[in-house]
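Left out: one protein chain. Kept in place: all the others.
Let's turn to subunit A:
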Amino acid sequence: MTTLKIEQVSRTFPARHGNAPTKALEPTDLIIGNNDFVTILGPSGCGKSTLLRIVAGLDRPTSGRVTLDAREVTGPGADRGMVFQSYTLFPWLTVRENIAFGLRERGVPQGERHKIADAFIRQVGLAGFENHWPKQLSGGMQQRTAIARALANDPKILLLDEPFGALDNQTRALMQEMLLGIWERDQKTVLFVTHDIEEAIFLGSRVIVMSARPGRIKAEIAVDLPHPRSYKIKTTPEFVRLKERLVEEIRTEALKVAEHA
């Protein structure tokens, strides 16, 4: 059982060069339960990535705390796997070695490492690319490897920071289906940050809408679409209704950002 609790977490970036301090995140509460797939949706600059980085332990909250199974998060750790928007595969390691990075850090013997890595390579559809360097892969393949790398560590929660943001539309749709397929099959607690409304609905069981500057949770919308979901669900009336509602929510926030810019 995994429970992630975000309690009154806020983040203010200190003043620089005489500018006023930047309030990136208002005190925020959020509870994510076992095998929940929560998507955080918001315009750019709404603090959603900041919140995710705090959960990952890569950033410290100015106030409040994050606990994972009642243990406070004080730094990054293998129990919270992360997939970044930028391509962060280690260029000097092959696909297989990249996926086995965390296992090796834990001292898992090589034979077992390979076995686990190869299973994940098949799961993300990269069989035959085990010994390729990241440079030889397309963007989509790199992100699939990055997801496999995070999953191979068997984290309690998977954190994804706009992982498909840099991919073209077709690839992105395929990646969403792949990720959702893994979640439907293996069950995993997932926190997924995105600014893409369709992506947020298609993947999430709950969509958390964040407001812009300073970031705070504005609305929470349950997505009651049945599983397993296929891409066809994106054209059903239920999906379209959810989308319309979220478009309104996001639009007012985007307008606020545009006015202040």
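The working rule: a residue touches a chain if its C-beta (ideal position, glycine included) is under 8 Å from a C-beta of that chain, and two chains touch if they have at least 3 such contacts; residues count from 1.
One rule holds for everything that comes next: contacts and distances are computed from a predicted model.
Participant: What is the missing chain called in its UniProt entry, if the choices are "Transglutaminase-like enzyme, putative cysteine protease", "NADH dehydrogenase subunit L", "Deoxyribose-phosphate aldolase" or "ABC transporter permease"?
Facilitator: "ABC transporter permease"
Participant: Kindly state which of the options A:10, A:50 or A:153 is in contact with the chain not pictured.
Facilitator: The single option touching the absent chain is A:153.
Participant: Given the contact definition stated above, which residue among A:47, A:61 or A:81 touches the chain not shown here?
Facilitator: A:81
Participant: Pick out the residues on subunit A that sit against the missing chain.
Facilitator: Interface with the chain not displayed, on the subunit A side: 56-58, 75-78, 80-82, 84, 86, 88, 90-93, 101-102, 104-106, 132-136, 146, 149-150, 153, 159.
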